[in-house]
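With one protein chain withheld, the remaining protein chains of the complex are depicted in position.
Our next item is subunit A:
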């Protein structure tokens, strides 16, 4: 009798330990990652602002998976294997979408089967080139070039350029400790822009800041940025 009890108990324990594995679906395991690029160079944007959508056709309801693009233009998403349609909504990002040769539209087909690296090529209105940052005392100076990429009928003007300095590596118009701005009309030479901002005393004290420059395109909500640079004061 005790033997049967023991066997039953053992069965219950084994059941407990294994049933979770049995019941549950597998977690998504395929990593889709890459950058939003122009000619292979990643386009930097503000954090938590630019998204694109992944749609998986064939389901009863259509609800997109939103993928947020990081500050440095990279993205990553953990997904199930399958065929996805990748769409960058028209209002997202400081760029124009390229026409994909396979689909004949700006939709990109993604056949995901295991981990995958995918760089999404787009055409930005402007790129920030050769951004150099230097510090003297508490003044941070940035020099850079604004290269106009789109010059056809869809070309857009520069609304303004900004230098943002932040305490953390998340640097943009949200809460910089110091910033400088030049209006689009006041830029004499777009291939030699120089801006200076003075860093106030920081609490708690830190002897470094992060800086980057951003460019606002007229009529486009998202700005294009240089990469973030750490500067020792």
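Note that in this section contacts are C-beta pairs under 8 Å (C-beta built on N, C-alpha and C of every residue); 3 or more make two chains touch, one makes a residue touch a chain; residues count from 1.
Definition applied: contacts and distances are computed from a predicted model.
> According to its UniProt record, what is the protein name of the omitted chain, chosen from "RagB/SusD family nutrient uptake outer membrane protein", "ATP-binding cassette domain-containing protein", "Branched-chain amino acid ABC transporter permease" or "Cytochrome c oxidase subunit 3"?
"RagB/SusD family nutrient uptake outer membrane protein"
> Return the single residue from A:34, A:89 or A:190 that touches the missing chain.
Of these options, the touching residue for the absent chain is A:89.
> Which candidate, A:62, A:152, A:186 or A:232, sits in contact with the chain we can't see?
A:62
> For subunit A, which positions touch the chain that isn't shown here?
61-64, 89, 91, 173-176, 219, 221
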